[in-house]
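With one protein chain removed, the remaining protein chains of the complex are shown where they sit.
Moving on, here comes chain A:
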Amino acid sequence: MAKIKVVHYINQFFAQIGGEEKADYPAELRVGETVGPGLAFAANFKDEAEIIATIVCGDSYFNENLEKAKADILAMVKEQKPDVFIAGPAFNAGRYGVACGTIAAAVQEELGIPAVTGMYVENPGADMFKNHVYMIATKNNAAGMRGAVAKMAPLALKLGKGEPVGASAEEGYMPNGIRVNFFEKKRGSARAVDMLLKKLAGKPFETEYPMPNFDRVAPNPAVKDLAHAKIALVTSGGIVPKGNPDHIESSSASHYGEYDITGVTDLTEDTYETAHGGYDPVYANQDADRVLPIDVLRDMEKEGVIGELHHLFYTTVGNGTAVASAKAFAAEIGRKLKADGVDAVILTST
């Protein structure tokens, strides 16, 4: 079988041209040359594949001349006609990671040539491109070169040969959102009992579904003077003005709403509704106070139990909303509440 043809992309540092002072090195094609980490790849490929050309480009040059660098490099790759394209590995170098991800994705999308890259999970290029191109997770510095090549090379060979690629956990690439159904050998109940027995015996076990990490915060000191305190309402129950003017999604909310309740003493069927798709909306649509208790807080405000009900409330839909999104909304909402002198928040959930 003919050797798989590989074109390899690296930056000025790994090409041993120079460091930061050479980051403006324009894209250069070196036909027939294997450079820097390419040698490690070649050793790994043995006689199954060969690097037919290496492209070197300065990290600053690439990022500051994105359109030209991309176009030039795509033309170089097109001319070489490789079976597979490898970029990096970039480890934790941010500009390099972005360059690798960008060019690997472009080669794949615009030339139809399969591509592989590798970098550390926290590299900015990772979040940007891991769903667009196979990206091996590497250590955060070049000491991880051997390990990176040991995973990138076999994956590149598979892609070059057109062989099927396994799950991310098997091949070592970052999960890219692609799901393939398969039948487990043991049924779920048996796997669950096995896992529980290990857990009870204090033995290590591997979860089939990792939970997000929920952090903890120290409790705030109690509100001292409730009668003069400004209380704000926030909800994940999706209460919105009737018509959902800002189109908050019924699931996987992409944003939150901020609404003015100056002069509003009671939420009614005509004025408010719920946007939430994860619970029976009938009761909240009849009377949204059942989720956002504005009516009783207005009474308490009038009676002097609390100093003031903040004139804005914040709302989103908790149903299927990503933890990361919820965290981001909360950080913003929290900042706004603090800036508005709010003393305490009542958060309601369904």
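Please note the rule applied: a contact is a pair of C-beta atoms (placed from the backbone, for glycine too) under 8 Å apart; a residue touches a chain by one contact, two chains touch by 3 or more; residues count from 1.
Assume contacts and distances are computed from a predicted model.
> Which listed name, "Thioredoxin family protein", "Acetoin utilization transport system ATP-binding protein", "CoF synthetase" or "Glycine/betaine/sarcosine/D-proline reductase family selenoprotein B", is the one UniProt assigns to the chain that has been left out?
Of the names offered in "Thioredoxin family protein", "Acetoin utilization transport system ATP-binding protein", "CoF synthetase" or "Glycine/betaine/sarcosine/D-proline reductase family selenoprotein B", the one UniProt assigns to the missing chain is "Glycine/betaine/sarcosine/D-proline reductase family selenoprotein B".
> Among A:A2, A:V217, A:A324 or A:A339, exactly one should touch the missing chain; which is it?
A:V217
> Any idea which of A:E109, A:D194, A:D280 or A:D340 touches the chain not displayed?
A:D280
> I'm checking contacts with the chain that's been left out. Which of A:G38, A:G172 or A:G237 qualifies?
Spelled out, the listed residue whose C-beta touches the missing chain is A:G237.
> Counting contacts across the full complex, list the positions on chain A that touch the omitted chain.
Its contact residues with the unshown chain are 214-224, 226, 231, 237, 279-284, 286-287, 289-291, 293, 295-297, 299-300, 305-306, 344-350.
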